[in-house]
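Dumping the structure here so I can ask a few things about it.
For this view, one protein chain was removed and the others were kept in their places.
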Amino acid sequence: MRIVCPFCGERELGEFTYLGDAKPARPAADAGEDAVFDYVYLRDNVAGAMSEHWYHGGGCRAWLKVTRNTLTHEISAVEPAAGVGAAKVGA
Amino acid sequence: MAEFSWEVRSPLERALVAGPYGVRGDAGVSLTEIRSFDLIQVMARRGKAADMAEAARARFGVAAPDAPKAVGTPDATLIWSGPDQFFVLSKAGKHSIEAVGSAFAGSASLSDQSHARVLTSVSGTKARAMLAKLTSIDLHQGAFPIGAAAATSMDHTSVTLWRGDDRDGQAVFNLLVFATFAESLWHTMLDAAAEYGVNIGHSDEL
Amino acid sequence: MKYSIFSLARAALSGHKNWQRTWRDATPKDRYDVVIIGGGGHGLATAWFLASEFGIKNVAVLEKGWIGSGNAGRNTTIIRSNYGLPGNTGFYELSMKLWERMEQDLNYNTMVSQRGVINLYHSDAQRDAYARRGNTMRINGIDAELLDLAAVRKMMPFLNFDNARFPVQGGLLQRRGGTARHDAVVWGYAHAASALGVDIIQNCEVTGFTRDANGKVTGVETSRGRIGAGKVGMAVAGSSSRVAAMAGLRLPIESHVLQAFVSEAIKPLLPGVMTFGAGHFYVSQSDKGGLVFGGDIDGYNSYAQRGNLPVMEDVCEGGMALMPMIGRVRLLRQWGGIMDMSMDGSPIIDKSSVDGLYLNAGWCYGGFKATPGSGLVFAHLLARDTPHKEAEKFRLDRFQRGAMIDEKGQGAQPNLH
Partner (left out) sequence: MVGGPQTHRLSNGGLIDRSAPLSFRFDGKTFVGYQGDTLASALVANGVKLVGRSFKYHRPRGILTAGSEEPNALVELRTGARREPNTKATTAELYEGLEAASQNRWPSLRHDFMAVNQLFAPIFVAGFYYKTFMWPAKFWEAIYEPAIRRAAGLGRAAGIADPDHYDKAWAHCDVLIAGSGPAGLAAALAAGRSGARVILCEEDFALGGRLLADGGTIDRLPAADWISRTLAELAALPDIRIMTRTTLFGVYDGGTHGAIERVNDHLPSPPEQQVRQRLWRIVAKRCVVAAGAIERPIVFAGNDTPGVMMASAMRTYVTRYAATPARRVALFTNNEDGWRTVETALDAGLQIAAVIDARAEVSPAHRSLASKGGFTVLNGSVSGVEGGKDGVKKISVSMTGGARAEVEADGLAVSGGWNPAVGLTSYHRGRPKWRGDIAAFVPDGAPPGMVAAGAANGDFGLGACLREGFAAGASAARDAGRNRKAGAAPVAEDEAYSLTPLWHVAGKGKAFVDYQHDVTASDVELAQREGFESVEHLKRYTTLGMATDQGKTSNIAGLAIMAAVSGKSIPETGTTIYRPPYVPVAIGAFAGHHRDETFHATRLTPSHHWAVEQGAVFVDTGLWKRAQWYPRAGEKDWLDSVTREVKAVRGGVGFCDVSTLGKIDVHGPDAGAFLDRVYINTFSNLAVGKARYGLMLREDGLVYDDGTTSRLAEDHYFLTTTTAKAGLVMQHLEFCRQVLFPELDVQLTSVSDQWAQFSIAGPKTRDLLKEIVDPAEDLSNEGFPFMGAREVALRGGIKARLFRISFSGEMAFEISVPARYGEALVRNLMLAGKQFGVTPYGTEALGVMRVEKGHVAGPELNGTTTAADLGLGKMMSTKKDFIGRVMAGREALVAPDRQVVVGIKPTDKARRLRSGAHIIPKGQTPGPDNDQGYVTSVCFSPTLDQWIGLGLVERGRERIGEIVHAHDPLRGEDYDVELCNPVFYDPDGGRQRG
């Protein structure tokens, strides 16, 4: 597999580490235990296009949000993970 | 009171044996370690990328690279190292962290990496053939022109790679490697280059 | 027809024209007491235990393709019970004991071969972890031996002892571990279950559940029509999330691809199953002569049933690091299976929150060795509505309670288990 890092360009799989589904957001500090349980343990386990977190640790160390089809491994979009552009906010 | 010597020692000091290596005859690959340099990592503060770029221009006369590129100035090279961050590579304390610090005050955080990396240049007619065993990046003339840079991995080890100006009509690839991995990767490089014949050396010149 | 050397010799005289189907080719009935979704090893074993152990014979096993087409047919055939945590230890030993009598139970030679499983260690820390695990096994009445370097050298003189990056220091050996012929396990259970009246229905894909007014599952919709059921059991590793979703459930499971490899057939070279402790690699040699390799999962969610090069290289690097004598042996075939990776690396066998629907899922890459045990405890759950005592810790609510069974200590990140 090859992932087009929005910062570095196309790179091979070995430079990246996988985390998982990028859809669930970390619940707010005052969210209840159920919400956190859901975030930590339950998965949609999508069969098809899925938005995922990958880390370009073997490259620019950016966390990425990759849209990838779990049936075909085809990648349709890659963008910086939420907030990776933080340094750009307000710039 | 004892007399102390604070001699700096390159992580490659023992592994690097200057002279020919591998197959005899004309060396297809030259490996040169550059031993003395300052290396600063500059990382923009949140929302201050533009300020950082401006500060870089003020200090170095060129904008900080905002894409994987290496930009040369007469006394420093600015090398992209990730989103909103870059390295300043220089010599003789001119752009040491002490010297550069105030230039980026408020716009960027600085981290001294002068001792954290080993710098090697790879050139020769077989440099690309040898590097093809180590990097998954396409180093073809059209894909990786002079000034191109990459934060990438070799042999599962993070490196920063950029192409300098050609020397004697041959491409020159510069490689920053983490210091504690350097000896190991050095041996891997020698293995990869041995079949082409290698000329090993070190230099204090960038 | 009972299988034996005598029936075989008799059949030879008639040119083998009289053999019957190994299992009946059943057409679906309107209703069964129990419908099992998934004609893999676990589903078929469950059906057989329901019929043989619990007297429930009005059972159907529904398989969307051909039986054994999932992970039962694409694993590395290893059996062992060398687990270290309460919950796993007893269960896998129950399974091991069932392996030891499987051929006689089923009248089918599944080639259970107890040639030993050794986990090599390369550091003091690994040795200590294996000592802890081996002692757990012994306390549970399971065989385990901690071998030192000399003992490993004697047993496997061909390992790289002299110039290894991470030299072998010893190993944890379970002599009763080994391998079994994976396809034969499927066929054997199908053969025996079918003989007891279980209907095995291939090319029958479940497309939905039928529910009554209270939400209780009353049957399944399939590509071959609606089939009523008193209870429905799911044993569809790799597809658990997708099938459960039809009943509105979300599971603590991700689907990941695990590759396996086999070399060309060569004359006997390796004694048993070996696991490399300084990389991700394990190997055994099949009866046919191929070296069967496995390693880590590829590491990202996938239903593609095929892997990528980095893991293949990683496995071969481990192989060469451990035994450089295999350098010139050639890799023949590469394949991938879809693992039901749970959040703690251990399985889930429980009633679901939907009345009438029972789960058998989350086997990660340990499913094959669990086959007979899984069949027995799942049949128990389906028949009695209470967990078998060796499956009491495999409850679905353990994640809510914080009672994970996490052998690797990796937490809720399935690709690290």
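Annotations for the structure displayed:
Labels for the chains are A, B and C, by order of writing; each one numbers its residues from 1.
Definition applied: a contact is a pair of C-beta atoms (placed from the backbone, for glycine too) under 8 Å apart; a residue touches a chain by one contact, two chains touch by 3 or more.
Keep in mind that what you see is a predicted model, and the values were worked out from it rather than measured.
Among the displayed chains, contact with the absent chain in the complete complex occurs for A, B, C. Within the whole complex, the absent chain has one touching residue among B:Asp75, B:Asp138 or B:Asp166, and that is B:Asp138. When the whole complex is considered, the residue among C:Tyr83, C:Trp187, C:Phe209 or C:Phe394 that touches the unshown chain is C:Trp187.
Chain B residues in contact with the hidden partner, per the touch definition given at the top, are 1-2, 4-11, 14, 22-23, 41, 43-47, 85, 108-117, 129, 132-133, 135-138, 140, 143, 155-157, 178-181, 183-185, 187-188, 191-192, 194-195. Contacts to the hidden chain, counted on chain C, fall at residues 3-5, 7-9, 12-13, 15-17, 19-23, 25, 65-66, 68-69, 73, 86, 89-90, 100-101, 103-104, 107-115, 122-125, 127-136, 138-140, 144-146, 158, 160, 163-166, 178, 181, 183-184, 187-188, 202, 263-269, 278-279, 285, 287-289, 304-306, 308-309, 312-313, 315-321, 324-335, 398, 400-404, 406, 408-412.
Interface with the hidden chain, as seen from chain A, comprises residues 1-3, 10, 12-13, 17, 19, 26-27, 29, 31, 33, 36-37, 39-41, 53, 55, 57, 61-63, 72-75, 80-86, 89.
The definition used in the following text is that only the chains that are shown with their structure count from here on.
The chain with its Cα centre farthest from the Cα centre of chain B is C. Chain A and chain C have centres, each the mean of its CA atoms, that are 31 Å apart. Between the CA-based centres of chain B and chain C the separation comes to 50 Å, rounded to the whole angstrom. If you average the CA atoms of chain A and of chain B, the two centres end up 30 Å from each other. Along chain C, no residue makes contact with two or more other chains.
In chain B, no residue touches two or more other chains. The touching residues of chain A, counted against chain C in their complex, run 1, 12-14, 17-21, 37, 40-47, 50, 52, 54, 68, 70-73.
In the complex of the two chains, the chain B residues touching chain A come out as 43-50, 67-68, 81-84, 136-137, 150-153, 156, 158.
Note for the complex: chain A touches chain B at residues 7-9, 11-12, 14-15, 57-62, 80, 84-91.
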